[in-house]
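All protein chains but one are shown at their positions in the complex.
So that you can tell them apart, the chains are marked A and B in the order they are listed, and the count of residues begins at 1 in each.
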Amino acid sequence: MPLMILVLTGCGADDELSTLDRIERDGVLRIGTDATYIPFEYVSTETGQPEGYDIDLITRVCSELGVEPEFTVSPFDGIIAGLTTFKYDCVISAMTITANRAERVAFTRPYYNAGQTIAVTLDNDVIHGVDDLKGKRLGVQMGTTGMHLADSFEDVEVFPFDHIGAAFIDLENGHVDAVINDKPVTQIAVKEKGTIKIVGETLTSESYGIAVRKTDTLLLNRLNLILNELDNEGFFDELQKKWF
Amino acid sequence: MIRDIISCQNVCRSFGEQKALDDVSFKVQKGEKIVIVGPSGAGKSTLLRCINALEDIDSGSIAIDEVVLDRTHKDIAKVRSEVGFVFQHFHLFPHLSVLGNITLAQRVVRKRSPDESDTFATELLERFGLTGKAQSYPSELSGGQSQRAAICRAMALNPKILLFDEATSALDPESMSDVVEVMNFLAKDGITLLIVTHELSVARQVADRVMFMDEGRIEAIGPVDEILVNPQNQRVKDFLAKVLA
Partner (left out) sequence: MDEILQWLIGQLKLLGDIFVYLLPAVPATVEVTILSFALALAVGVVVGTVRVARIRIVSPLARVYTDVVRGVPLLVLIFFIYFGLGGVLNLGRLTAGVIALGVCYGAYIAEIFRAGILSIPQGQYEAALSLGMTRKQAFRHVIIPQALRMVIPPVANEFIACLKDSSLVSVIAMREITRAGREYFSRTFADFQVWLVVAILYLILTLTLSRLVSYMEKKFKMRGYGVAA
């Protein structure tokens, strides 16, 4: 009997002090993010603080909750592990909602719709779409849906990098033939670098969601409520204009 | 005319404030056996090392077979190869066998063939009573054997001069007499010997002339009788008194 109680409190189950209650009590929402993904989250070279679409969104959510945001930057492929081990209470990181991930975490309603695209160097005349990827080398970001998509292609060599910037550099240096990545980030990269272009159609339709632990149903519900309000308010449109 | 095989003129050498050699001048003729004695710190070893160009001199000059030593000269190694040096602590090369120790310089410095080097090395080992030790390693030899091996190594290049720097000081009495026997043997061979030692018996057995040094200066130099048996110099007398007491 004592053992069970210990386990329950350790899990922060809803009938003890719920995560939402704790957040409101402490006045802080701890957030995990992989701040290497312009324009959704990145660390500003001027302020040294995270900035971006996701950052703006979650900061607004925090103000609706009446708490302060506290960011923990973590590499993408370890970020869910950080959530389940209580290093933070939510994750916002341009994370696509997938069934696989939904087995480990709970997602809010989608807040952004993206899709995978193919990026190549400007002078590339060989790759025009997904059919031309056979036998090619693909750069992706470790642990992303882009990587999973690339893996599903036949007869390709996949090179996962810690952050997508490295994959783009590899592309420019000619060590990979194409990069598979979310459309919005790729678009920004195309605009900033001027050395790459997007070819073919958008390969998938993907939605981003905020992730929380499966047991934190109160928190999840509250976040969903806030997101709905912000959507109705037109806040998402504002962000789209600001960042794209 | 007999050439001076070693000629030191006004040699000075200091280590900081210490004057190790203070205006040292003397000549050695080919085939002579000079034994250098004196108290510790007299500069005996320093003198020997300067003659083999292992040390710089501050002023004066040293000439080997009328070639003035210049440590910065590119051919200094060649001059050194004509002078053999036997160290107090042997300094055999531990990573080579005894045979390897003796043949290394032959091959590298004199460019002799491996066969030639091996043959000569084996001869030397026999001559100095080390037959059968060719494949042993320095760590496996006794003190006396090690020093004799070191002598073989020094002789391998057929040097004109052989310098002994306290060669018996690190040995037990039995080994010591072995080595002194070797010195006698070499003396008969006609090679020029310069021997620095604490053992006056060596001087008596081997020397043509004895040189007494004290505080970096040559206090007396002359035949054995003159220096050791009937010393004129007061310092020599004091030294002998202390040593023989």
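What we mean here is this: a residue touches a chain if its C-beta (ideal position, glycine included) is under 8 Å from a C-beta of that chain, and two chains touch if they have at least 3 such contacts.
Quantities reported herein were computed from a predicted structural model and do not represent experimental measurements.
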Touching residue (missing chain; options A:24, A:70, A:132 or A:172): A:172
Among B:95, B:188 or B:242, residue touching the chain not depicted: B:95
Residue ranges of chain A at the interface with the undisplayed chain: 77, 80-81, 100, 103-104, 139, 142-143, 147-148, 151, 159-162, 166-167, 169-170, 172-175
Touching residues on chain B - with respect to the absent chain: 52, 54, 77-78, 80-85, 87, 89, 91-95, 104-105, 108-109, 137-140, 153-154, 157
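The rule we apply is simple: only the chains that are shown with their structure count from here on.
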Whole-Å gap separating chain A and chain B, where each centre is the average of the chain's CA atoms: 82
